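The excerpt is restricted to a subset of chains, each kept in its original location.
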Amino acid sequence: MELLSALSLGELALSFSRVPLFPVFDLSYFIVSIVYLKYEPGAVELSRRHPMASWLCAMLHCFGSYILADLLLGEPVIDYFSNSSSILLASAVWYMIFFCPLDLFYKCVCFLPVKLIFVAMKEVVRVRKIAVGIHHAHHHYHHGWFVMIATGWVKGAGVALMSNLEQLLRGVWKPETNELLHMSFPTKASLYGAILFTLQQSRWLPVSKANLIFLFTMFMVSCKVFLTATHSHASPFDLPESYICPVLFGSAWGGDHHDAHGSAHGSAHGGSMHSALPKSKEELNEGTRKKKTKKAD
Amino acid sequence: MELLSALSLGELALSFSRVPLFPVFDLSYFIVSIVYLKYEPGAVELSRRHPMASWLCAMLHCFGSYILADLLLGEPVIDYFSNSSSILLASAVWYMIFFCPLDLFYKCVCFLPVKLIFVAMKEVVRVRKIAVGIHHAHHHYHHGWFVMIATGWVKGAGVALMSNLEQLLRGVWKPETNELLHMSFPTKASLYGAILFTLQQSRWLPVSKANLIFLFTMFMVSCKVFLTATHSHASPFDLPESYICPVLFGSAWGGDHHDAHGSAHGSAHGGSMHSALPKSKEELNEGTRKKKTKKAD
């Protein structure tokens, strides 16, 4: 009985890992990515006044992961743009989302049940991209664990890791924050996924790649659908990180002058590391300085 | 009679497309590019205090198109710098323009009739670079229309597309604008030219490459010389764009909340897309915020 279930899971995973992504899954990926672009403040205005910049941002949202991975691995950064059919499909999605009469297309794809399906399909693409990226990096660097993890990560996280550049194209500049300083759930999950797939590729994780793809996809789909449905920005990694990070990176024993008086609440400090503390030290200093200036005035 | 003229045009175009660019045309390209660098506010001061940064900016102005194209096609970004004679020529031009006694060289090349000749010769180089870039991209990606257009575009537009980076080298940072948001005439013409040359390369445009080079060069030379002579920042594309853009990207049927109350003057909105509206939404918001702050004070 158990053997049968194992067998059927293995077969299911194998056939799942062979489902072609183009065009249906890719389409969902493009739709969700460009919908997120439209959420950005000023994006609609930009598309009206500077369609070329808006289109280029949309392409970065759809293909940023390929551009970054090609840059890392020394391949032409524009390589993926030779897939004219993918570019045309993404361009059509961009046009429909921004310029469809009565905003019909956007309203349809943002209707929550529909959107959840697209979000789920996007995660399928994401996990497959991580797996393919690591396989590709492994082909070039057989023992380059860091190269594999980095390639898988950028393939999964995509445009998020180049958000400063993408904003710059739109004339927006927020240097005080970036994806590394405030990692979103998909970025973090891509990193952990890339580590898992690298372990699998190096045969340190005794599981077949098809099974890992299937299981990690299930995890990502359920998390992302739940987070999207509840409009939540929490992350399932918050809890384990709040235990591990103070131990690894906590300032409980911290001996430097800055934190000397703060050692009493050191662990609380460490626990909030990844949580929503929007102010960096510089900003706080800036704030203090401004207050002082005001008083001086 | 007509056959004869066609024949002679074809022959003229063919011999025109075989004129070597180095050194005379390249020299003109360097002179005009570095004169434009000297126009930038702070450039003279920079050359006195930080000659190394000034020289590097001059090199970007002269060879930015090669750097960008090499980056896109995965070749060494420094590849073109192996042409030592070109670099030495451009360096000599940079030195003469910035450090010539009594500023004689700069005054000579900026004398309008002389400058117009150099501007015309620069456009000859630009069109040839677009054609060569697309031929090169076609060699790598036989059916990569988007790759060809992008390569041709960066070869034609050059440093303009990396203006933010070039400014950063000089210690200037204007994130609220870039060439994509406010395309100049040469950038836009390079884009349209790249599309034309891509169509020609793919045999969708029934014209020989030599003829296309000749005709597009004539168009660019006449436009650029006219614009330079009249100190105009207008563009011959403004009129067709003011008709096409409202239809393609206009917000006449726009259904999103931001533009809901603005649908009445939607087409006027679309028509001014490429015109000189210097304020982005963010700036306007910024302005409002400042006013409010003032009132609060």
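Side notes on the structure shown:
Think of it as A and B in the order they're written, each chain with its own count starting at 1.
As a working rule, a contact is a pair of C-beta atoms (placed from the backbone, for glycine too) under 8 Å apart; a residue touches a chain by one contact, two chains touch by 3 or more.
Only a predicted model underlies this, so the values are computations on that prediction, with no experimental measurement involved.
Of the identical chains making up the complex in this file, 2 are positioned in the shown model, whereas the full set numbers 3.
In this text, only the chains that are shown with their structure count from here on.
Superposing chain A on chain B by their CA atoms means rotating through 120 degrees, a value rounded to the nearest 5. Between chain A and chain B the centroid-to-centroid distance comes to 34 Å (mean Cα coordinates, whole Å).
Across the complex, chain B is touched by residues 41-42, 44-45, 47-53, 56, 70, 74-79, 81-82, 84, 87, 98-99, 101-104, 106-107, 168-173 of chain A. Residue ranges of chain B in contact with chain A, taken from their complex: 71-74, 140-141, 143-147, 150-151, 164, 175-178, 180-181, 183, 245, 248-251, 253-256, 258-259, 269-270, 272-273, 277, 280-282.
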